[in-house]
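The complex appears here without one of its protein chains, the remainder shown in place.
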Amino acid sequence: MPRTIVPIGPYHPLQEEPEFFILTVEGETVVDIDLQIGYNHRGIEKLSERKTYDQVTFVVERVCGICSTSHPFAYTQAVEDLISVEAPPRAKFIRTIIAEGERLHSHLLWLGLAGHFLGYNTIFMWAWKLREEILDVMEILSGNRNNYAMFKVGGVWRDIQAQDIPQVLKKIESIIPTLEKLKKAVIDDPVLHARTKGIGILSKEAAIDYGAVGPTARASGVDRDIRKNCPYGAYDQIDWDMIVTQNGDVFDKVVIRINEMFESIKIIQQCLARLPQGPIDCVIKDIPPGEGIGHIEAPRGECFHYVRSDGTNRPVRHKIRAPTFMNLPTFKETVIGGTISDAAIVLAAIDPCYCCTERMAVRNRKGQTLWTGEDLIRLSQEKTAQIKTQMGQS
Amino acid sequence: MGILDDAFLKSLWVFHLATGSCNNCDIEILDCLTPRHDIERFGMLLTGSIKHADVLLVTGAVNRQCIPRIKRLYEQMPQPRLVVAIGECALSRGVFIHSYNCPLPLDHVIPVDVYIPGCPPRPEAIIAGLVKLIDQRKAQTGQAKV
Partner (left out) sequence: MKRQELLQTLRERFPDEILGVFEKSPKRVYIQIQPDAIVRLAQYLFKEIRARFNIASGVDGRNQMEILYHFTVEDIDLVISLRVTLPKTKLEIASLTSVFTAAHWIEREIHELLGINFVGHPKLERLLLPEDWPEGVHPLRKDYQEWDPNAIRDRGV
């Protein structure tokens, strides 16, 4: 069977980042995938070296707009590890609240986009409508819809006011029934079952081999969650469960994210109820030479920062590893062997959110013939005629 | 005022182009489509193909790999065409001005009609910016404002 190449990207509608997938297909089946990244490379690791330690928190917030808490969180953990200080308990609780709020809005965002990729736009509109409520909560707590600018080395910049807490709790409470409804609409939907069950399976061995993190790994039965295994913030003082499923297909990734949202609500409620009194930051005079590592569980998985200092006010080296860096290569496992129509949702399942819509060019593997639009129309007419005769016969 | 201008401004179709942004502006653009902000009431629709688009929404700190692609997409746009730069990165590259991979600001690559500042701009700001764009265009062609 002739092999054809279907490029997806680098620019397609309704996605966040430009990125280029080259799918090789045989008929309907995907036999190979190649990824080209670098459309988003901004050299933040180099930029970090010319900023002071306090400024870097604001730069790393702009690594990713959706994870705008995770990167400062991991970075402050790394610098605190370097100086061997700990944030005061109140700051830890505030950090946890902001991080879980981010997880809520990020998972809703993904759920909406996943619905959109499947052609189920109702979910898209519902999830994003619900997400606005959470952004309101974040606006009450931090003053911003995104890019919360809450984190500083040794604590947080802004306190949570006592008079805001009842309002926030009420809003969080009001989200639960809608979320339940959404959960039923998604998990019990037969169309969704047909489109996502048994699709894009990542086995447990492969997940470990690729070093997959976060919901991508937990859907394959790898029970690793940085919040449980290597507790930071207030996670060791709060009662919550790690969600793990076994099948590794797209459906399980949906289930994990939906259930994690309920856990996040639980964590926020407990944190707000038990918010300790006290200072929100500690005084840091200078940063000694040395190195520090911080890792936290972002909505998409483990976020890892390494900072080295030489005693000046700027880091010598700042390594950032976002969770998608480990999760993206798993496409080689999940997409190959499936059909091209499933590729969009499988590529979206790890939550980098990609879809293939317009902008398709079909090219022969040898690169000799380029199929023009007329050829494609002719092919589709032939196919329709073929189907017609088959239906007439049967 | 011709029928072309009239029809053009009644239903602006937008195409969204991320050129190395941090997703925040892109998410806020998407947010404009959702029930709370609902930008479709101004006749705007996010389209999947540059060849159907009237407005190019550009976000991000134009990185080296994107520069030739932005130019190519701009050439493929049917005329009349408008370009809107959204967010601090697309305006001046923001914190990424000294990045080795972001050599030029957007308006040195393609001409820009409207700048919407913010990091990220709120959906309301994006809508206000687009309405200003329509008004400006209408003033030029002698139509009544929105």
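For reference, chains read A and B in written order, and residue numbers begin at 1 within each chain.
Simple rule for what comes next: a residue touches a chain if its C-beta (ideal position, glycine included) is under 8 Å from a C-beta of that chain, and two chains touch if they have at least 3 such contacts.
Every value quoted in this text rests on a predicted model; they were computed, and no experiment measured them.
Looking at the whole complex, which of A:E61, A:D81, A:E102 or A:D342 touches the chain that is not displayed?
Considering the complete complex, A:D81 is the one touching the chain left out.
Taking the full complex into account, find the residue in A:T29, A:T122, A:Q167 or A:N229 that is in contact with the omitted chain.
Checking the options A:T29, A:T122, A:Q167 or A:N229, the one contacting the hidden chain is A:N229.
Could you tell me which of A:P7, A:G43, A:P89 or A:G221 touches the chain that is not displayed?
Considering the complete complex, A:G43 is the one touching the chain left out.
In the full complex, which of B:L4, B:I97 or B:A128 touches the chain missing from this view?
B:I97
Which residues does chain B use to touch the chain missing from this display?
63-65, 92, 97-98, 100-101, 103-105, 108
Could you please point out the chain A residues that touch the chain left off the display?
Touch with the absent chain occurs at residues 37-38, 41, 43, 45-46, 81, 84, 208-211, 224, 226, 229-231, 290-293, 295, 302, 304, 306, 308, 316-317, 319, 321, 325-326, 328-329.
We adopt the following convention: only the chains that are shown with their structure count from here on.
Between chain A and chain B, what's the gap in Å when you average each chain's C-alpha atoms?
About 25 Å separates the centre of chain A from that of chain B.
Sort out for me which residues of chain B touch chain A in the complex.
So the residues of chain B in touch with chain A come to 15-28, 30-31, 34-36, 46-50, 60-61, 63, 65-66, 69, 73, 94-96, 98-102, 119-120, 122.
Within the complex, which stretch of chain A touches chain B?
10-18, 38-44, 46-47, 50, 58-59, 62-66, 68, 109, 124-125, 128-129, 132, 145-147, 357-359
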